Each structure stands twice: as structure tokens, then as C-alpha cells.
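First, the structure itself, so that you have it in front of you.
For this view, one protein chain was removed and the others were kept in their places.
Going by the order they are written in, the chains are A and B; count residues from 1 in each one.
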Amino acid sequence: MAEATLETVPLDRARVLQWLQTYGVYAGVALLVVVNIVITPHFLTAENFRTQAVQVAPVIIVALGMALVIGTEGVDLSVGAVMALAASVTALYLGYGLLPALLVVAVFAAGIGLANGALVAFVGVQPIVATLALMVGGRGLALVLLPQLEDLRNPALASLGSGDVLGVPYLILIAAVLALLVAFVVRRTTFGRQLLAIGDSRPAAQLAGLPVRRVLIVVYVVCALLAAVAGVLATARLQASDPTSLGNLMELSAITAVVVGGTPLTGGRVNIAGTVAGAVLIQLLTATLIKHDLPPSWTQIAQAAVIVCAVYAARGRGKR
Amino acid sequence: MSATKTDAPPAATRGEGPAPAGEAVGAARSERVSALVQQHGALAVLVVVSVVASFSFDSFATGDNLGNMATSSAFLAIVALGMTFVIVTGGIDLSVGSLFALGGVLAAWGSRHGTLVALLLPLVVCGTVGVVNGLLVARSRLAPFIVTLAAMLGARGLMLALTDEGAETYLIGKGSFLAELGQGSTLGLGNPVWITLALFAAGAVVLRRTRFGQHVYAVGGNEDAAALMGVPVARTKVLVYTLSGVLAGLAGALNAAWLASGVTILGSGMELEAIAAVVIGGTLLTGGLGHVSGALVGVLLLKVIQNVINQIGSLDSSYQQVVSGAFLAVVVVAQTWLGRRRQLM
């Protein structure tokens, strides 16, 4: 009954929903900025923008990988665990220098991504369960390698976390470069188009002879690598490796950013600009509530409401 | 397998697939083995691990240790019971961890207004969140995982708002009925264990012996066919999410009673433990197949592994997560393969 009435609603409503899905996130960001300019003192300062951007950078990086996975009609719950793993592996191998440590981190992350991808593409396990297993196991492995918080004293790592170029922190630069890179991959490479085709219609992609399994595996590996980058950067900023709490609930923030940014959970479309804006939106929302002494509990409730609205607006689109 | 052959009269349709007789016998046998492994594999592993552990560690098979394990398993088991219903319908409920924490806080807060309030408040509030989950999944047809994800955030926010951002811990007075319910014991077993066993018995009856249980299986097995066969699909879904919310709230309340306070930092990650336990116990994540006893076995297995790792002593407790994760991966791979083999035959 509900379905029948929905199909016959006037076009206006469908159009409003479609507009909301595509541009709602930018409108939301703009609205929050305007509201903050009016009500928040010292909002329009370089220092404030810097702080906000540095805080949101890791979320953006993780969300980029998540957007690719969601574009294939999947989801990756293990990103937070990969961040923690990256943190503890960095701590363990930092003695050999930053670069070797980063290489080992990449190997571990790729291993997790490969396991996720193999479970999804070859065994045919649902993405949510496959990555759940790696989420539990990955966080455990991170804690086994490094049971508690450890302070890191490495000048190279420290400058990665807090250094800047012309006043722009490395963190922001890296996030921006990665966002551009991922957007480029989605738009301009064979891989990007194959990814979208697989997410949109897997049977058609298969019959068109696309390397479906290979693409899926690469997507999960890339997602894990991006999460590892975020983990290393967060560790560098903290100047400490904290596998117990680093990346906790990160999968939620990333999925929220992607969904709010207009990428449908049904796959076949990836909106990178929207994903970045989605992460910024959540960050601004949190910051606004905190600045005005509203407790974190409000932030979570507000975030929940934003997710439901975003998914509701995206409902029924994407697949058609 | 010869039974099937001799039973069949010449003109009758044979029960087995259309493969030639000899092949069918072999196929059916290996299919039975597959089904057996899928349904009772976890139980076998549980028995083996327990036996090995009781020979390896003197302190494992002691009454105290087993009793502690049983009590600490009880709360997760209650959550996993609700999760079983949801997963059998082909859904998932990520909000139970937050609801568990919320339930605990509500029970402790409510205990100042009497036992009845302390018990009813968590059930009503968590049940309401479950109803909302169910309505969004069943009526608005949103993906269960994203709906319950939002509910997870929302419920945690609500819990934090109630406790001055987690700073305030409400206590449950000693000697109250609630405290007795959580901390007391009957016939040598903690009260939460008895409550859990009673709930599982009731859950088993509901799932296997009532029309509602039939509907749960039917919705998970083939939603379209179920609707055609007259099953109230939307109502069934709303009910399972409600049940899951109520049970998570109850588990939280009992846990608070056990700890004598509404601890705010609990419950995070519990949804994953519950899902892992249900899946390890042989319930298919795609829905339509599963049993509450599997959830119980899954929970016990997770807790025994945890206990064994603690007993080894030299091993950090985080190994438990590695083992659980690996175990979950092995189980889903095995399930998928077994399922596919059975499909092919």
C-alpha cells in the first residue's frame, strides 16, 4: 500500500528528493557555515579553519576508500581496525626509520584488504560479514602487537603530523591530494569505470567480460590502504600510537560521510566531492554543537538523524 | 539413504533431486554431512575446546570458574537471542550494543523509583527504539544495517544525555529486588543464568512452535513467496526488531543489577560479538535458517576461548579478538561453501 502511493506522488516530491540527494550536502555545509558566522564568535579565523580541517582529514581519507567500496554495492567495516593496526605497526617498526615502517604498514593493510576482497569476490561472503570478521580480528591483532598506548618520538613522524607548507598542514594537503587522486581514478581510468559498472549491474558487467573479481579485490585493498594512511597520519598528529581507541567508530563516520554525500548504498555511483562535503558536514555539525556547549550526546543524536534523512532521500534512486 | 528408495512407490515422485539413483544417494549423504557440520559444528568445537581446556588447566573445570563464565555469558546470550530472530528474517541489528548500555543506565536510574520502574523502563524505551528500527526497515524499506547504525548512534546519544555525558553513574541499592535478581544465585547458579536459560527455552518454543516463529523463518527464507503465502511480512519484521530491542534492554538492566550500577562504557562492540556468536552457532546471515541453541553455543564458545586465553596467562587478552575474528572468518567461509554445495545438489 505504502509502495503504491509512493509511486504516484507528484513529480515535485521526487524532484525535491533528487535535488536533496545531489546538492543537499553542500546546502547543509553552506547553511552551517552561515549559521556559525552569525552565532559563533571567532568562527571566521584561519586558526579555526585549520583546526577543523586537521580534524576532518583522516575521516575524509577513510571515507574515500569507503566510497569506492560502497560504489561496488559493498561496505567495509574493518577500516577502524586497519587504522589501529597501522598505528601499532608504525610504533613497532619506527625504529628502522619512518619509510620502512610505512612499508610494513602498507603490507599489513594490503593483507587485510586482500582477505576482505577474497572473501567477498571468491568465496561470495556478504561484504558486511566478511569485513566484520576482519574488523574483530584486525583490532585484536593491533592490540596483540602493541597492547597499550605508546609515545612515539620520531622527528620525521612528528613533522608529518604537525608540519605545514605555507601554513597548510601536511594532513590537509595529503587528504586533498588523495581526494583528487581518487576522483581522478573514478572518472578517468578503466578501473573506475569497471568499478561503477560492477556496482550498477553485476550480471551485465560479468557478461560484458569485465574482470569482476579482480576489481573487487583491488577495491578492498585500496580501501584498507587509505585507512592505513589515515591511521598513520592520526598517529603522527598524536605523536603516540593508540591501538585501543584509534579508529573506534571510524567505519560509522566514513559510511555516514559517504551516504550523506549522495553515494547510494545500492552501488553504481560514487560521488567523491559529495563524500568530502559529507565528512565536512558532520565535522561542522559536531564542532558547532560543541562550541555552543551542547554535549556530545546531542552530536550523536543529530548524526543519527542526518543519516536517516540521507538514506531516506536516497531511497529508490541509484539502481534505476 | 536406502530408506528413501524403498519407500518410493514406482509411480511416485522421488524426494531426491533428479540425478541418477547412485549419484543421488552419494549426494544426499554428503549433503546430510554438510547440514550436520553447519548446524552442530560449533557444538563439536565447543566440546573439544572445553575438554582440552579442562585437561590442560586445573582451574578451568572448577565450579567457580564455570559459574563465572556462565554468568558473564548470560548478558551476551540474551542479546544474541534477539539477534537470532533478526538474522533469521535476513536482517541485522547493530543498535543492540548501545541499547544494552542504555538499558543498564535506565534500570539504575529507575531503581530509585522502585523495582517495577527499574525493570519496565529499559524494556519500554529500548523496545520503542526497536519499533522505530522495525518500521523504518519494514515500511520505509531502508537497509537494516544503516537504520540500526543510526539507532546505535542515537541510543548512545540518549544514554550519554541521561548520564551527564557519561560522567554520572547511577547506583542500584544493595538488597533491593533488582540487586538480588542480578547478584543472587539459586541452586548454585547465578540468577542471570537462570533467567537466560528460561528466555532461551521460551525463544526456542516461539521460534519452532508458534505461527510467529513460522513467519520469521518464512520471511527470511523467501520474502516474496512468504507474502504470497499470506505471511504478514511487515508486521513480522517490526516484531523481530522490537524483540531484539527489548532483549538488549533487558540484558543491559540485568547486567546493571549484577554490577550494582549503570555503567556507561559498556556495550560498545557488543553488537558485533552477538552477530559473531549467532553466525558461529550456524545461523545463516542470509536468513531463513538458524536456531536459538546455536546462538547459545556461539556465545559459550566465544566466552570459553576468552577464558582459555586468560588461563594461558602469558597471552594478552586481545588474542581473544584475533581468535574470534579468525573463527568467524572460517565459519562464514565454511558456511558459504557448504551452502553452495547444498544449493548445487
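What we mean here is this: a contact is a pair of C-beta atoms (placed from the backbone, for glycine too) under 8 Å apart; a residue touches a chain by one contact, two chains touch by 3 or more.
In the analysis below, contacts and distances are computed from a predicted model.
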Record-based protein name (UniProt) of the chain missing from this complex, from "Sugar ABC transporter ATP-binding protein", "Amidase", "cytochrome-c oxidase" or "Acyl carrier protein": "Sugar ABC transporter ATP-binding protein"
Among the chains presented, those that the missing one touches: A, B
Contact residue for the chain not shown (choose from A:P41, A:G95, A:G167 or A:P203): A:P203
Contact residue for the chain not shown (choose from A:T90, A:T131, A:Q194 or A:T235): A:Q194
In chain A, positions touching the absent partner: 188-191, 193-194, 196-197, 200-201, 203-211, 268-269, 318-320
Where the unshown chain meets chain B, residue by residue: 4, 7-9, 11-18, 28, 31, 205, 208-211, 214, 217-218, 220-222, 224-231, 284, 288-289, 342
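What we mean here is this: only the chains that are shown with their structure count from here on.
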Inter-chain centre distance, chain A versus chain B - centres from mean C-alpha coordinates, in Å: 29
For the chain A and chain B complex, residues of the former touching the latter: 2-3, 75, 115, 119, 123-126, 128-130, 132-144, 147, 248, 252, 255, 259, 265, 295-305, 307-308, 311-312, 315
Complex interface listing, chain B residues touching chain A: 92, 136, 139-143, 145-147, 149-154, 156-161, 164-165, 268, 272, 275-276, 279, 285-286, 316, 318-326, 328-329, 332-333, 336-337, 340
